[in-house]
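One protein chain omitted, others in place.
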Amino acid sequence: MSAFVEPLGQSLPRLEAPDKAVGSARFIDDHVLPGMLHAAIAQSPHAHARIVSYDVGKAKALPGVRAIVTGADLQVRRVGGMLKDETMLAVGKVRYVGEPVAAVAARDPETAALAAQLIEVTYEALPAVLSIDAALDPAAPLIHPDFASYVRTMEGNSRGNLIWDSELAEGDVDGAWRHCDEIVEAVYETQAQQHAYLETNGVIAEPEQNGRLRLIATCQSVHHVQIRVSEELGIPMSRIRVQVPRVGGGFGGKHATNIHSIAAWLARATGKPVKLILSRAMDMEIQKSRHPARIRIKTGAKRDGQIVAREAEITLDGGAFADESPNVLAFAMLMARGPYRIPNARIRGRAVYTNKLRAGSFRGFGNPQATFAGESQIDELAQRLGLDPFDLRLENAMQPGDRWIGGQTIPSCQIAECLRRVRDAQRKAKPLPPPKPGRKRGIGVASVTHISGLMGTSASVQLRTDGTVALNTGCVDIGQGSDTAMTQLCASALKLPVERIAYATQDTDFSPYNWKTAGSRSTYMTGRAVVAASGVVHEKILEHAAEMLECAVADLELRPGGRVGLVGVPGKELTFKDVALRSQFRAGGPIQGFNGLVFDGPRFDPKRALVARLAFDNLGAYAFGAQCAEVDVDEVTGKIEVLRVWSAHDVGKAVNFGSCEGQIQGGVAQGLGYALYEEMVWDDDGRLANPSFADYKIPGSLDLPAEIVPIVIEDPDPTGPFGAKGVGEISLVGVAPAIANAVAAATGARLRRLPMTPERVIAALEGPG
Amino acid sequence: MSERLEYELDVNGETLPVRARPEATLLEVLRDELALTGTKRGCNQGVCGACTVLLDGEAVRGCLTLAANVGTRAVTTIEGLATNGALSPVQRAMVESGAIQCGFCTPGMIVTLESFLRANPKPTAEEVREGISGNLCRCSGYVKIVEAALIAAGGKP
Partner (left out) sequence: MRFASPETLQEALALLDEDGARCLAGGQSLVAMMNARLVAPSTLVSLRRIVELSTVASLQDGGLRIGAMAAHSAVARLEPAAPGPRLVCQAAAMIGHPAIRNQGTIGGSLAHADPAADYPTVTVAADARIVVAGAAGRRTIAAADFFKGYYETALAPGEMIVAVEVPPGPARAAVHYEKYSLVHGDFAVISVAVILAMEGERCASIRLAVGACAPAPLRISEAEALLAGTRLDDNALAAAGALLAEISDPIDDARGSAEFRRKLVPRMVKRAILAAKEKGPANHV
């Protein structure tokens, strides 16, 4: 028997990596069911129009077509996040080019696609609202004229095309400006980014026995899909089962959407399994984007660098449906003050409807936008004050025990350490060869903060009669490695080798509830449930062993490799199998442990902060980081080449060290695309102009620095499982401002709009200062 | 709608019968006719590389290859790389280096690396980056993939 290696912290290969490496891992499109039909979607050609009539005659007559559904066939049930404004297909009017208006199920994908094209819809075009300013114009056409009738879980002061309107403030901002020696104010703008997971969204729906429906969906939560389909189709949740295969990336773009209900509807109509896999173009046209943002931000400081006040107005373009706009807005506002001891801050936020694709959750969730503005401005302030950008940040950095805006106390805070570590790493790094002629070099830094934790989760652990363990959670692995991390946590808690733990897939029929894989919350939240449930099993093992060994529970200890023995007496021990058998046959049942929790941290403190209509008020463990980019700017072509990036994050405790590094590197890559060239572009008619990888470019190997250096700092969070926090999103958040700051340092040109394309760089280099 | 063509394909050393529409791509035939679903569809435009297979040992896009046009050339897919259940050095290195996250780019990436390393057995890191420049990965930032390739090549990461 080989020596037990403590699993916590090990860079274990992902459990499912061998399957992925030989091509046997099954993703949604790899599943084929007997008699399976294929679905296709018909889309709106207009950005804003009334639907006058449908004619499905030609489509229906096509041989091989089995079912068609249009908005006219639906019983209208509006679904959504905090504001329920969406229907499964457009009903009454269309609100963006590409919006699904009908769907078809046919015997093969080509027939389905042809049938979708043959569906004739007559429209009466309406004037389209295609920008934030157009949306806010008092004379603007209303995108949701029936808004007042929509169900809301909270009032958001919505009116006209304004989805939501919030305010967050502490101290006395208006009075603070006169105490500032320097004030900088500017407007920053960011673009719509697409998740561009390599695997597009897709689902299979199949009528099961007992009148139930089974769905297999590439998704970020089986429970969430179940809830949505139930709501959207008016079917009890007891009649819907959702399973998940291997997921090819999510990044916030694979939460429940109308495609799950569409497939379910067609499966019920035909009595057959129906597969709906979105093409890349359709995925980009109908799923969601990151919120484009306009942020006016103002920061003031004293001559010595002490930052006194910050004010920001954040306006998000939410697209045609509210989706998670109130939440993204709230989070952007919460992050806008940054990890600094700024006593006076006022953040106002608005999200608006436009006749474009809805914006929603995407890794970072409003934080990349807010941080681009805030961290760019810190450097502009540093320049005005004549201070080094690192020093200005360090001078104002939050300390453990400080309180975040709104009042939550931050028990562990490593922002200063992260800043020092990236600064030192950059200084100590081997100097690169000098820039080629025409290029200028600069380094830039950004502080980052993010949160892990939110909502509810649970886990169950069972000791089987052979001494192995069954671990069961509702946490979906979207590629970020949660299957492996949960297994490592359980293994560590029970001192078992990872091979002795069987981690179940997620299925609403038997998985304990989990909200979603989102918000950097899986390790922190589900991990806590796993450790606690393992703890229950641990206790029961000791109780049984105490009876078997005729001693007190306090005299016993778990030993590595699945054993329990008497402290100080190496020979006196039992195996887990011994204990499990005893439990099963003597007591009558297996040893099991269960734990469920809802995030239980402190809420906003109304005595401290003005909090008006903020979509959440208790969040999670705060994690901090700093990112430093070394950059060459080609002043002739405007191209920015990122040479090296250092990304330091306090993760509390790295459950799987290699996974942690991989997440950090991947987040930097996605942040670099956001910073430099990823942009969804709409033409003047509201049509998405670049719904393909040919025209929406994401970074390839040669577009990224060879060195993306993760610096993992472990300062245990008192509430996390073995001290762990999340790291899923934070490494994306600071890349854009770090690069913008490097560009400014290199050339003197300040870019305030993303992405920083060569064209914009040249304009900034030539522009008026 | 179109009539079906019948022909044979040499896939992973086996001659397999195919019955497919004339316009069917190699990607479609592999996945839908031959149930070899390891090769993935990411964009169907030849940009992402998830559909990469080998034709006579050379990396090509399965989605841009007409299956009827393959002729007698040998097709190698991800399913054909392990020998007698043992992972190839590239597969093993990818697994052990933490270079696999969501896994969707992985088959195309591994197939590309197999061909690349056969042609360039002792590459530099920069050459590896050039070699995988046609395979998009949204999860990893490519760093650990390059490390895995260098390990598979017997060099230092």
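When the chains are written out, they are named A and B in that same order, and each has its own residue count from 1.
Note that in this section contacts are C-beta pairs under 8 Å (C-beta built on N, C-alpha and C of every residue); 3 or more make two chains touch, one makes a residue touch a chain.
None of the values given here were measured: they were computed from a predicted structure.
Considering B:N12, B:T52, B:S88 or B:S140, the position touching the chain not shown turns out to be B:T52 (whole complex). Interface residues of chain B facing the missing partner chain: 2, 5, 21-23, 25, 44-46, 49, 52, 55, 58-61, 63-66, 68-69, 71, 112, 116, 130-131, 133-134.
In the full complex, the hidden chain is touched by chain A at residues 113, 281, 438, 636-637, 639, 677, 679, 681, 689-690, 692, 694-697, 699-700, 702-703, 757-759, 762.
The criterion applied here is as follows: only the chains that are shown with their structure count from here on.
Between the CA-based centres of chain A and chain B the separation comes to 29 Å, rounded to the whole angstrom.
By the touch rule above, chain B contacts chain A in their complex via residues 1, 31, 35-45, 47-48, 50, 77-79, 81-82, 87, 91-92, 94-107, 110, 125-126, 129-130, 132-146.
Partner chain B is touched in their complex by these residues of chain A: 11, 13-14, 16-27, 29-30, 32, 110-111, 114, 195-200, 246-249, 251, 279-280, 478-481, 658-659, 661-662, 665-666, 668-670, 692-694, 698-702, 704, 706, 708.
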